[in-house]
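With one protein chain held back, the other chains of the complex are shown just where they sit.
Now for subunit A:
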Amino acid sequence: MKIVSIAILGKKNNPLYVYVSNEENKRKFEYIIHTSLDFFEEKVPLISPLSKKSTQNQNDMYLGHLFPTEDYKVYGYLTNTNYKLVCIIDDSEIKEQEMKTLLNNLHTILVDTICNPFYITDEPITSKTFHLKILDLIGKK
């Protein structure tokens, strides 16, 4: 399983951080992330009061139709404070639990960055430590 892209979007759907494992396809992934925004809005009202994150957001627009050789699965995570985390995976085998822990850890890292007093909210995250932590997180998988 390979994580192809991770993105963090702010409250007004502005991108705060985008990580792409393959720089060539950056545009494509940004496009995918953009389209996934609709799914966030769709999924939110369906959530039961007890669960807090939007469950797996398997993008039904299987990009198979544009790229017949490749599949992508897009997972979404909506925090209580309206930050959206998107994770694109380049594989078909992944356990739900793994993805949940991954996004949970991502959320923790995000909260740590937000608590940084030098970080101005709603601005792109440019911290190197943040980037290194993300790479760590991905590197483990």
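Note that in this section a residue touches a chain if its C-beta (ideal position, glycine included) is under 8 Å from a C-beta of that chain, and two chains touch if they have at least 3 such contacts; residues count from 1.
Just so we're on the same page, contacts and distances are computed from a predicted model.
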{"item": "The complex's invisible chain, by UniProt name, from \"AP-3 complex subunit delta-1\", \"Proteasome subunit alpha type\", \"Trafficking protein particle complex subunit 6b\" or \"Translation factor GUF1 homolog, mitochondrial\"", "value": "\"Trafficking protein particle complex subunit 6b\""}
{"item": "Candidates A:N22, A:T35 or A:T108 - the one touching the absent chain", "value": "A:T108"}
{"item": "Subunit A residues that touch the omitted chain in the full complex", "value": "11, 47, 49-52, 79-82, 107-108, 111, 114-115, 117, 121"}
